[in-house]
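On to subunit A.
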Amino acid sequence: MSSSTRKNILRIRDAVKNFGGLVAVSKLSFDLAEHEVLGLIGPNGSGKTTMMNMISGVSKLSSGRIYLNGEDISGSSSHLIARKGVARTYQLVRMLPTLSVLENVAAGGAFGFSRRWGSDLEEYSRTLLKRVGLAEMENTAVDALTYIDQKRLELARALASDPKILLLDEWLAGLNLTELEIGISLIKELRKEGRTIIIVEHVMDAIRSLCDRCVVMNSGMKIAEGTPSEVLADAEVIRAYLGDSGA
Partner candidate 1 sequence: MTKREKRSIIPVFLIFASAALIPLVDTGYWLSISISVVMYTVLATSWTLFSGPTHYISLATAAFFGIGMYTVAGGLELLPFPFLVFLAGIIGAILAAVIGLATLRLSGVYFVIFTLGLAEFIRQIFTWVQTTMGTSSGLYVLTDITESIIFWELLALAMLVFGLGWWIGRSRLGFALRIIGNDEIVAAHCGINTARAKIVLFIVSGSIASVTGALLSPRWTYVEPGIAFSPMISFQVVIMALLGGTHRLWGPLLGVIPFTLLWDVISTFFPNQTTLLLGISFLLIVYLIPNGIVGLVEKIYSNWISGNREQFN
Partner candidate 2 sequence: MLKSKFRKLLIPALAIGAILMANPAASETIKIGAVAPKTGPLAGGSTVTHWPSIQLWVNQVNAQGGLKLKSGPAKIELIEYDDRTNPGETIKAVQRLATQDKVDFIIAPYGTGFNLATAPIFAKYGYPQITTTAITDKIPELTKRYPNIFFTLGDTTAFTKSVAEILSKMRDDGTIGNRVAMVNVADAFGIELANAARPIFKSAGFEIVYDKSYPLGTQDLSPVVKGAKASNPDAFVAWSYPPDTFGLTALAKIENLNVKAFYTAVATAFPAYQAKFQSAAEGVLGAGGVNPDTPEMMAFIKAHNEVTGKAPDYWASPVVYASLQVLQQAIEGVGNKDRAAVSAFLKENSFDTVIGPIKFNNQNNEAFWTVGQWQNGKFYGVSSTGRPGAKPVKAKSGW
């Protein structure tokens, strides 16, 4: 499958983000096609999370444009972007601790891209819980969930609005290898469904096995773009990211 034949659902043009004097993202441009899984990789502090935050509306662009389905969303607030079909997870898991597990999922489905309410929402949330493997947990207190289960729950919440684009920000970080396998297979299923996903990740194997394409960032700039095997073989990427004796 070549991405060029498909419709570009998200287009990023010359995105710039300054924090005071610090340039976190500098003139970054890339596209995301429908049904594509894109990996956004790069060393720590290279601006990946900042980019995710700009797409999801947490931080405003200093300059540049982001188009979702051709519509300029660069200045929009998070909730509007969410309603237009962008859902995300977070580097550090963010739970809604006073809500039940079921309600945590429902939270994602009540206000977002495709909205549900009442018994419809409840049923749909249950389906999602089952999918991520939390069917038995629906009334458990959120604090009592294990780390991987919290990750699962967060994924279910992000899926609850049937988003057009799913942003996974280091969703696999902190998992041990057994858990990692579960995690990867979950994302693989999403990929099979034809979801459009951007993944920020350090776990290279996940990148290799999940992504159609990768954008590599360093110091806020794009230094490479291509299939995972292409970019991971790129000399500059190896130097900047993996270290001389890396991979």
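Methods note: a residue touches a chain if its C-beta (ideal position, glycine included) is under 8 Å from a C-beta of that chain, and two chains touch if they have at least 3 such contacts; residues count from 1.
The set was built so that all candidates are chains of the complex that A comes from, given by their letters.
Owing to the predicted nature of the structure, the values given are computational and were not obtained by experimental measurement.
When the candidates 1 or 2 are screened for touch with subunit A in this complex, the one that qualifies is 1. Of all residues in subunit A, those touching candidate 1 in their complex are 56-58, 77-80, 82-83, 87-88, 90, 94-99, 103, 106-108, 110-113, 115, 117, 157, 161.
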